[in-house]
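Report on the following structure.
Removed: one protein chain of the complex. Kept in place: all other protein chains.
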Amino acid sequence: MIELQDVSYAYGGEAVLRGMDLTLAPGSFHFLTGPSGSGKTTFLRLLARQLVPTGGTLRIFGDDAAAMDRDAVAGVRRRIGVVHQDLAFLDHLSVAENVALPLTVAGRSDPEAVRELLAWTGLGSRARALPPQLSGGERQRMALARAVVMSPDVVLADEPTGNVDWEMSMRLMTLLVELNRMGKTVLIATHDLGLIRAMKGRASARTLRIRDGAPELAGAGL
Amino acid sequence: MIELQDVSYAYGGEAVLRGMDLTLAPGSFHFLTGPSGSGKTTFLRLLARQLVPTGGTLRIFGDDAAAMDRDAVAGVRRRIGVVHQDLAFLDHLSVAENVALPLTVAGRSDPEAVRELLAWTGLGSRARALPPQLSGGERQRMALARAVVMSPDVVLADEPTGNVDWEMSMRLMTLLVELNRMGKTVLIATHDLGLIRAMKGRASARTLRIRDGAPELAGAGL
Amino acid sequence: MRRVLTLLRGESGAGRMVPRTGAAATLTLGASAAMGFLAMFALALTFASGRLADRWSDGLAGTATVRIEAPRAQVEPQMRAALTVLRQTPGVAEVRALSAEERAALVAPWFGEDVPVADLPLPILIAVTEAVPGYDAEGLRLRLAAEAPGAVLDDHARWRGPLVAAARRLRLLGWLSMGIIALSSAAIVTLAANAALAANARVIEVLRLNGARDDYVARAFVRRFTLRAFIGAAGGTALGAMAIALLPSADAAGGFLTGLGFRGAGWLWPLLIPPVAGAVAFAATRAAAMRQLRAVS
Partner (left out) sequence: MRRVLTLLRGESGAGRMVPRTGAAATLTLGASAAMGFLAMFALALTFASGRLADRWSDGLAGTATVRIEAPRAQVEPQMRAALTVLRQTPGVAEVRALSAEERAALVAPWFGEDVPVADLPLPILIAVTEAVPGYDAEGLRLRLAAEAPGAVLDDHARWRGPLVAAARRLRLLGWLSMGIIALSSAAIVTLAANAALAANARVIEVLRLNGARDDYVARAFVRRFTLRAFIGAAGGTALGAMAIALLPSADAAGGFLTGLGFRGAGWLWPLLIPPVAGAVAFAATRAAAMRQLRAVS
């Protein structure tokens, strides 16, 4: 599904990530962890084809990421839902419209899915508000709802629970576990080891830890 | 120092916060917790005079918040350092310049303090980068550095560790504990109960929990 | 063309993606309106100077005199011959021998009002009014020389020369200012489109990150901004037209120099301003949108 062969990435100067050999198999569930600034967001941006590897080969759904044209990139993004760490919304559209955005730009519509996701993330009563009128945690939940609204093949979530309380975290995780059970690939970047430990029992999750610029499987000790 | 008498706040419709009677004494250390959307950020915005109470009386450093003119508000903000949940920076200025911003707008300069804070928050090597070139956690650390650079009388931090790893969280907390030991008032909004528990031993911190629209002292059970 | 049509039909979905209000929207509307207003005045000015130039050259070119300089006995037959030639000449609208009183009036400024006409050896004068298109002066001179050798055609070229030059120059100034205003308008509308697109850089990024194709994004913006420029320019043009229509009529005051304003079908010209503004905005917005898109992966 997503394969990395000796992939590296540098923002100009020294490489942030390097020598990455990894395969995200369909239906897998991964946590990605590592200290702040270690390259978690960079890794997710590579997988979502927001960044192009500066070295090595990255294949997304079988296609070489470096060789894709812009419409192919748009196509890939319709199959990969992303919770961005900086949660970018269209501030002039309502919460419901923002959640429906991936559907809208694909020329589709699924009010049912939007409603259900808003209800599950506790945003039902805020559906008509504008994004700037939400609290930090509410925005994070909205971003998760938007990432999964198309029921994409892959879900990449960057710190999706950094601003929500424990109960809501568990609720959001349940959503991702459900999707994973439906065969979707899930990857969650987080520094919250408590969250990872809590989920160990509920999903057959594996943990990748970024060390020396490359994610590697963490031992059972985590 | 900061006194609330029957303070309430409504964003138009129903009040988010109401009936708040509370005093933040000089040199106190508080955690503020509550579920996502309960009003933590709103409470901090009231204390920083970003919002004006829609009911009741709020006194900041002895002055009525509702009666302050705009220059008085600027004056208050020079005595209150805030880590905003949405971390607003000037993207055309370097990290170091952003950290120095409260000094600059007050017509002051303290390169020594800026350097020390950048080093403590692990941003020494990124001092010349622009904010969009930082990772999520790096931006959060930068926001904390900026909030305390003036060594303000009060520090309000809204989820200051939502995007950083545990070790860095502890490092940032140490900074706030140090400031508190110097007599500064500190209030930290967080949903991270683990963080609150870990700090209980290190500072004489009290925990406020928002319940029914008003922060009240949480029992020792927390 | 097909692209423009697709554009105007538009997609209600994509249209929603572009903020409806804000400084970028006001700027596009306002800049187009100001430019439509200016262009309207420039057009009026161009037309006015064109008309003025026409009137000068036509008014003078339209009349000529034929003077019969011949021995007394031949005056009468030569006059008749000249009249015949003139009547047969294509491009001559009217031919009329001037009466003694008319001839006296012509020389009155030099001799005074009560000039003794009968006593003066005033030559016979024939007034020639030119049609549109006019006659061939050289050909006419040759024919007159052949059939009425004493007939001298004076088409007032001597007096006309400088006035025609002046008229041409005035017309040139009109077109020059029109061209300069058109260029400046295009520049301003382009800058406004760029600024508006830059203000929406975040919107473009969010759309792209959520799987929108370049075409979808570009079309949404191009449609919205082209419409805004069109509407703004239409408003500005209408305002300008109103202002011009309200100016005191020129004919009442002077009669010689026409005022600002359009005559008859001339009022159709300003109808071109909004589509041109729309076209400029279309090109500028598309280019700006594509540039912004290239900055996002």
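The first chain written gets the first letter, and so on, giving A, B and C; residue counts start at 1 in each chain.
Just so it is clear, a residue touches a chain if its C-beta (ideal position, glycine included) is under 8 Å from a C-beta of that chain, and two chains touch if they have at least 3 such contacts.
What you see is a predicted model, and the numbers here were worked out from it, not measured in a lab.
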Worksheet entry | Left-out chain, listing which of the shown chains it touches | B, C
Worksheet, complete the sentence: Across C:Met17, C:Ala48 or C:Val128, the one contacting the chain not displayed is C:Ala48
Item to complete: May I ask which residue of B:Ala25, B:Ala67 or B:Val105 touches the chain that does not appear here?
Response: B:Val105
Response to the item:
Sole touch to the unshown chain from C:Ile181, C:Val203 or C:Ala229: residue C:Ile181
Response to the item:
Residues on chain C facing the left-out chain by the touch rule are 22-24, 26-27, 30-31, 34-35, 37-38, 41-42, 45, 48, 52, 65, 67, 69, 103, 106-107, 109-112, 114, 116, 119-123, 125, 152, 154, 162-163, 165-166, 168-170, 173, 176-177, 180-181, 184, 187-188, 191-192, 194-199, 250, 253-257, 259-260
Practice prompt. Extract the touching residues of chain B with respect to the undisplayed chain.
Written response: 48-52, 70-71, 73-75, 77-78, 82, 84, 88-90, 92-93, 97, 101-102, 104-107, 146, 150
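Note that in this section only the chains that are shown with their structure count from here on.
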Worksheet item: Between chain A and chain B, which partner chains are common?
Response: none
Practice prompt. Could you give the separation in Å between the centres of chain A and chain B, each centre being the mean of its C-alpha atoms?
Written response: 29
Worksheet, complete the sentence: chain B and chain C have mean C-alpha positions lying a whole-number Å distance apart equal to 67
Practice prompt. Please work out the Cα centroid separation of chain A and chain C, and write it as a whole number of Å.
Written response: 62
